[in-house]
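One chain of protein is taken out of this complex; the other chains stay put.
And then chain A:
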Amino acid sequence: MSLQVELEHYRNVLIVRLRGELDHHTADIVRHKMEEAILRGNSDHIILSLKELQFMDSSGLGVILGRYKQLKAKGGKMAVCAVNPNVYRLFELSGLFKILTIHENERAALTSLEVVS
């Protein structure tokens, strides 16, 4: 079991869908793909869509926190959506909800970023 990263641009938002298992081994893939997209600069904000993320550990927290910092330095916002209970616990434990907003689905996340009328 590995990790697939799907990127979709919607107006000024980059939607990042993670499918599979995010650990130390697969964190590099996420970092490279997101870093590249952030540096390319087509998107102001990021939505992490985690419906099909089956496993995550603290390496996932690290890579998400890293991208958050990168995005914040450029004035962007990050939101997460469709978080399963296991991933939710990790976010809660690490205090990541203090800096990321959480939403039920991609649409709600897009609305929160004010790109859907």
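In the analysis below, a contact is a pair of C-beta atoms (placed from the backbone, for glycine too) under 8 Å apart; a residue touches a chain by one contact, two chains touch by 3 or more; residues count from 1.
Methods note: contacts and distances are computed from a predicted model.
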Complex minus one chain; that chain's UniProt name from "Carbon monoxide dehydrogenase medium subunit", "Anti-sigma F factor", "sn-glycerol-3-phosphate ABC transporter ATP-binding protein UgpC" or "Hydrogenase-4 component F" is "Anti-sigma F factor"
Of A:A27, A:V80 or A:I102, which residue touches the hidden chain?
-> A:A27
Over the whole complex, note the residues of chain A touching the chain we left out.
-> 1-2, 21, 23-25, 27, 31, 55, 57-59, 61-63, 65-66, 85-86, 90, 93-94
